[in-house]
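With one protein chain removed, the remaining protein chains of the complex are shown where they sit.
Note that the chains are named A, B and C in the order they appear, and that numbering of residues resets to 1 at the start of each chain.
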Amino acid sequence: MGRLGVAILGATGMVGQIYVQMLSRHPWFEIKAVTGNSSVGKRLGEAYRGKGHVPSEYADLEVLSSDPAKIDADLVFSCLPTKAAREVEPKFAAAGFPVVSDASAHRYWPDVPLIIPEVNPEHIELVESQKKRRGWDGYIVTTPNCTTVGFALPLKPLVDDFGLRYVNVVTMQAISGAGYSGVPSMAILGNIIPYIDGEEPKVSEEPRKILGTLVDGEIKPLDVQIDATCTRVPTIVGHLEAVQVELERDVSVEEVKESLSGFIGLPQKLELPSAPRRPINVFDYDERPQPRLDSDAGEVPGMVVSVGRVRKGKRPGTVMFVSLSHNLIRGAAGSAILTAELLYALRKVR
Amino acid sequence: MGRLGVAILGATGMVGQIYVQMLSRHPWFEIKAVTGNSSVGKRLGEAYRGKGHVPSEYADLEVLSSDPAKIDADLVFSCLPTKAAREVEPKFAAAGFPVVSDASAHRYWPDVPLIIPEVNPEHIELVESQKKRRGWDGYIVTTPNCTTVGFALPLKPLVDDFGLRYVNVVTMQAISGAGYSGVPSMAILGNIIPYIDGEEPKVSEEPRKILGTLVDGEIKPLDVQIDATCTRVPTIVGHLEAVQVELERDVSVEEVKESLSGFIGLPQKLELPSAPRRPINVFDYDERPQPRLDSDAGEVPGMVVSVGRVRKGKRPGTVMFVSLSHNLIRGAAGSAILTAELLYALRKVR
Amino acid sequence: MGRLGVAILGATGMVGQIYVQMLSRHPWFEIKAVTGNSSVGKRLGEAYRGKGHVPSEYADLEVLSSDPAKIDADLVFSCLPTKAAREVEPKFAAAGFPVVSDASAHRYWPDVPLIIPEVNPEHIELVESQKKRRGWDGYIVTTPNCTTVGFALPLKPLVDDFGLRYVNVVTMQAISGAGYSGVPSMAILGNIIPYIDGEEPKVSEEPRKILGTLVDGEIKPLDVQIDATCTRVPTIVGHLEAVQVELERDVSVEEVKESLSGFIGLPQKLELPSAPRRPINVFDYDERPQPRLDSDAGEVPGMVVSVGRVRKGKRPGTVMFVSLSHNLIRGAAGSAILTAELLYALRKVR
Partner (left out) sequence: MGRLGVAILGATGMVGQIYVQMLSRHPWFEIKAVTGNSSVGKRLGEAYRGKGHVPSEYADLEVLSSDPAKIDADLVFSCLPTKAAREVEPKFAAAGFPVVSDASAHRYWPDVPLIIPEVNPEHIELVESQKKRRGWDGYIVTTPNCTTVGFALPLKPLVDDFGLRYVNVVTMQAISGAGYSGVPSMAILGNIIPYIDGEEPKVSEEPRKILGTLVDGEIKPLDVQIDATCTRVPTIVGHLEAVQVELERDVSVEEVKESLSGFIGLPQKLELPSAPRRPINVFDYDERPQPRLDSDAGEVPGMVVSVGRVRKGKRPGTVMFVSLSHNLIRGAAGSAILTAELLYALRKVR
């Protein structure tokens, strides 16, 4: 049986590179087309020149424009910039393509699932009402902001095991999160920028949807308040997050560690190709996780979220920890690929 | 009238350099002696070779050992390592010297004042009972950990104006906070270390003493709970701190900003030489403060604490902001010099 | 007697900021106007928001467009981008303004002097033929590329004292040399880019003109071959250059050091306000100069070129050293200001 053909919309950016690298050795998917903007007509290898690597088997792919009529694929990944995504993704869905997007454009539409495969695979059912309501043959499924996934994934077992009342998260985000040219070196070398435009509202809202419940074809958000402070720091990959949670009951550090490290979800049960054996890795000693050493953790590098420094806060029921996730893999391309694997396993892709 | 002669114990380290630079243009104080450890017998300029600058007028000072019998000075600054401080500072106090120390060795002694001159100048009175109890002619006054001062100073007007119930602080601390050789470059370049040994207890406890009340010759700590997560980031100077406070009543962002930016303390009223006109600078736009741009803020560079991103949290009474302070100046040498100026103005130094 | 009024064309960029800071405390010059492009109509303080500092006395200057009809000034500094400079600077010269430019647009015109004030002040005479030939009331004087000045200045005493046959220079250039947004952080954090577009030809040619001789109203370039390799490294300011020279005779290290450190030029003799007492500082020990510690060297910070590691090469007559210069000050704004001071002292500005 042949592999599924996939297309990558916006393949010439930094996340695009990661898709190409991850899919160059994928058992189920094969890249059939890549699209870009200013580099349409070039070979993919040329589009990356000076900025990164492209696996040799895909270096000669021609960069196409993001036009459904020109694309032959069973499924489409989108890492388009927000504005382009807003325009292009619905066209692909209307043309019958399943679209898995890590762009923010449609994340907050009530009939678009926002998926972390281990956390809320059941939300995928939303695509049925989406297709019906919009009259599409295809559909759009989205993955969260790169910052959201790093703490929303560890929140899942805590919600299930202890109940969750409140979250305060302070993020230290890597420069790659803003795209290749997003952060000038003059802005960040030896520096921190204590603000990322538009980030905190996403970080405060997305986990409520992801951790919400599917009721009568609609998602009822989790009733939890989330405060966020998002900063940019001079690291290359790996968003580090200092998280404080208030749980519904007082718990021991050991209970929390067991809840986190023991957690598995549907991708693990289905043994999806990009699913790590355990999605959360808990460090027992204080100096870890560190972005440069641990962002690549996992059998599929970058798919594991690392948690460390689990300890109790001064107030009853509060727990503090730091989490680290690879913002380009678990926070973007890897999550989307795992979501596509889930769609395929659930027979949402032919 | 001549200037007061001062000595610097531990002058050959990184904070020592800052003392020498700040005192090279000081209207009241003049450096009479410097001490070191491995560089005893060298000239000060030689001891700094390859690592920094020493003002030419002090380059030829001989590095002495930290022995009270060898030092002729009216006041002694100590930036000794903890262990040496524990041993040496009491000897100087016993020998009649007023000692102003930024080391942690004696900060937590009940009869040793822990001073931020704008916050708790009245605690200086503790030295009288200290001298009596210990039978010393001199005394020890301490300044806080470099991380404490960055948020304890802004807490002061909030305590006074609104009452304070709880603090959560996540710090992003510059490498200079660990001394010249404290952080290997392999550990921190493009990286974050989510833990600093021994730091969080200091950060959680010190503000309670500093913001406490002097009652019957003893300090009653402020009743407030403080959670802290301390991280090391690849910045050179300037500790950035993401602070969340819970106040006793709901307040507007404007009220908080006015409380912070309007705050002045005794050093301002006395117009001490190293006192900035306003100790807290509040930014009105989101991108600031930044360590590389703003650590040097103030008429006396590095003495102002910068605050930005003042906003309300999701829960009533909670307010969030980031603060930035120069860890070597406001967090060490500058605070100690300002404290010494206060001691002099209050006639605690002859 | 009042100060001379000056305008800064392109004042909103990174070099523009340096001009404003240096001129905010200048004894002879006073900023009367600033121009920009996308920020025309804004206040200068607003144009720098989030990126840097502007002295308070100039924060409210309105950013004008670069139109000679709108500018009232005795002299004009230009730090415009090349393309804009090509178009705008001749208009100002034609309108009667003396223009001192650090842009590359007109550096290579045979009748435009390319000045390092200590090296070739006599080339200023070229402006007379420039004015005559072009029928201008004003004129254009240029300063070299930021990389050129770091080694062309130390070459001057070597040419004079020993004769120069060949130069090989390898540069390690700071990110600020490319402008605020010139180098993405993803390109340079923990990295080196072994190429800077268009830089090496400038570096190979400019010293030949600067060190050339004015003969019959034309500059005869110095007959020397210069090979250059220009790289970008993750430093913020300060271009470090590893220089190898072949002199016309074999010399001792001591002779070279004395030649360099003893060198003074016309700005020193005239005691111009921005002239350092000695333009070249020679380090005697191996670890210096370093960009972060030494870029600011000099009584007027950033105006001294630091040289270190002077030693003999394996072949007779070859000498090797490293040099460091502040690319925004000695390599741009500071050189232009010193040149303007020279013009004023030589009565080329009324």
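Operating definition for what follows: contacts are C-beta pairs under 8 Å (C-beta built on N, C-alpha and C of every residue); 3 or more make two chains touch, one makes a residue touch a chain.
Values in this document were obtained by computation on a predicted structure and should not be read as measured data.
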Contacts of the hidden chain among displayed chains: A, B, C
Chain not shown: contacting residue from B:S78, B:N145 or B:S176: B:S176
Residue, one of C:M22, C:V127, C:L153 or C:M172, that touches the chain absent here: C:M172
Residue of C:L270, C:M320 or C:L346 in touch with the missing chain, whole complex considered: C:M320
Which residue of B:I188, B:L247 or B:V304 touches the chain not shown here: B:I188
Positions on chain B contacted by the hidden chain, ascending: 14, 51, 175-176, 179-190, 234, 236
Positions on chain A contacted by the hidden chain, ascending: 49-53, 189-190, 236, 285, 287-288, 292-293
Hidden partner chain, residues of chain C it touches: 166, 168, 170, 172, 189-195, 197, 204, 225-227, 229, 231, 233-236, 240, 242, 244, 286-293, 308-309, 313-315, 318, 320, 322
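Methods note: only the chains that are shown with their structure count from here on.
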Copies chain A and chain C touch via same or different residues, half shared test: same
Distance-maximising chain from chain A - centres being C-alpha averages: C
CA centroid of chain A to CA centroid of chain B, Å: 42
Centroid distance [mean C-alpha coordinates] between chain C and chain A, Å: 48
Set of chain B residues in contact with two or more other chains: 189-190, 236, 287-288, 292-293
